[in-house]
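Got a structure for you, written out below as structure tokens; questions coming shortly.
What you see is the complex with one protein chain gone and the rest in place.
Chains here go by letter, A and B, matching the order in which they are written, and residues are numbered from 1 within each.
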Amino acid sequence: MKENKNVAIYEPVEIGKDPILEDFVILGKRPVKSRNKRMKLIIGDFPVIRSGTIIYAGNVIGDNFQTGDNARIRENNRIGNNVSVGSGSIIERDCEIMDNVKIHSGCFIPEYTIIKENAWIGPGVIMTNVLHPPCPAFKKHAPLLGKKCCHGPIIEKNAVVGAGAVILPGIVIGENSLVGAGSIVTKDVPSDRLVAGNPARVSKKIEEVECPLGFYKRGEVYSWRKK
Amino acid sequence: MKENKNVAIYEPVEIGKDPILEDFVILGKRPVKSRNKRMKLIIGDFPVIRSGTIIYAGNVIGDNFQTGDNARIRENNRIGNNVSVGSGSIIERDCEIMDNVKIHSGCFIPEYTIIKENAWIGPGVIMTNVLHPPCPAFKKHAPLLGKKCCHGPIIEKNAVVGAGAVILPGIVIGENSLVGAGSIVTKDVPSDRLVAGNPARVSKKIEEVECPLGFYKRGEVYSWRKK
Partner (left out) sequence: MKENKNVAIYEPVEIGKDPILEDFVILGKRPVKSRNKRMKLIIGDFPVIRSGTIIYAGNVIGDNFQTGDNARIRENNRIGNNVSVGSGSIIERDCEIMDNVKIHSGCFIPEYTIIKENAWIGPGVIMTNVLHPPCPAFKKHAPLLGKKCCHGPIIEKNAVVGAGAVILPGIVIGENSLVGAGSIVTKDVPSDRLVAGNPARVSKKIEEVECPLGFYKRGEVYSWRKK
């Protein structure tokens, strides 16, 4: 283990092969109110945990995990292989983040969010999980409530969420769809669409997106993501 | 005092009963240019100061104060009881934050902002305090200027500001009002209204907001906040 200055590790922490832990990293921190002293942090092989990253106990994380500096991941998330969480991004608890997901810098991902394989989340994206915050029904009935009220968004496979977008609670971003930078997404986005605006509206089909420099033909810009 | 690894405390710091100070916390830091070596940091009973939080000298903070990881609070703020400041949020100096205010993660609260009792500020909210930055009149005349020019917003009692909203300088968000996620608020918001959009416009009265799951009847969604 390559471990830099001043790393704070709270056992039980289980890490795979060849981890890199940079300065001021905190691993396995328990939530203040947790009574479960055996909450374990599990991280797979070859993780790169950059400076100042905080990963709470109770997470199960796959191989090749990467964080940017000052990333923060609360408890009880399930995180797949080849996932990266960028600098300063916050993942709250009880999320499911599947293989090959990239979350860029400065994002906020609330409780109960689901981000499926190969999705790409741009810098400064903010997701939400309560329609009428701070709804007291959420605290009282949280386990019973449907995804449309108090659960996080669902980002389907291969979807791309542009920089600075805000996603409302329970919204589904369809497979292969693209949310334009700065969009405020208040309605579900179907598959294979480009949406943009405040509120976000369908602008075109994803196969109509063109590369201005001609690296891809019309209809091919995102076709490589479906393979 | 439960104090973790590597906490940096710059006296004089006065903390009440049973504080929890997590790793890499900094308390009582003086501003670089400050000549006042006796600026004191006062925090009430039962604070939970999470990892990496920085609280400057000159703040007076009530009981049951909580911060998320990497919160940062500059000098000379007055902060009431039962206030929380979420992960990565920044409170600049000379703000007034009253009892029971919750500021979520990744917010920016500039100098001279006033947030009144029971207000709830969502993740990624950005407030501003200068209409024409970087106005040199601000530096020259700051103590003389009215709230409409160079002061922070005023968030009235029970107001809720949705995720990712941007609030322009000196804007007043009325009592019990709700600012929709992603709104850009360029005009004062009256009491008891829902506003949304860029620029934000009044969308409906707060008593017309409905709970899609029926936990509250029409008109009751936010009525519990007025009690």
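Heads up, the rule we're going with is that a contact is a pair of C-beta atoms (placed from the backbone, for glycine too) under 8 Å apart; a residue touches a chain by one contact, two chains touch by 3 or more.
Owing to the predicted nature of the structure, the values given are computational and were not obtained by experimental measurement.
> In the complete assembly, which of A:Gly28, A:Gly44 or A:Gly106 touches the absent chain?
Checking the options A:Gly28, A:Gly44 or A:Gly106, the one contacting the hidden chain is A:Gly106.
> In the complete complex, which positions of chain B touch the hidden chain?
With respect to the unshown chain, the touching residues of chain B are 6, 8, 24, 26, 29, 32, 52, 54, 70, 72, 88, 90, 106, 108, 110, 124, 126, 128, 131-137, 141, 145-146, 148-149, 164, 166, 168, 184, 198-199.
> Applying the definition given at the start, please give the residues of chain A touching the unseen chain.
Missing-chain contacts on chain A: residues 4-6, 20, 22-24, 48, 50-52, 69-70, 87-88, 102, 105-106, 120, 122-124, 160, 162-164, 178, 181-182, 197-198, 209, 211-213, 215-216, 221-222, 224.
Following the convention adopted for this analysis, only the chains that are shown with their structure count from here on.
> Express in whole angstrom the distance between the two chain centres, defined as the mean CA positions of chain A and chain B.
Distance between chain centres: 25 Å.
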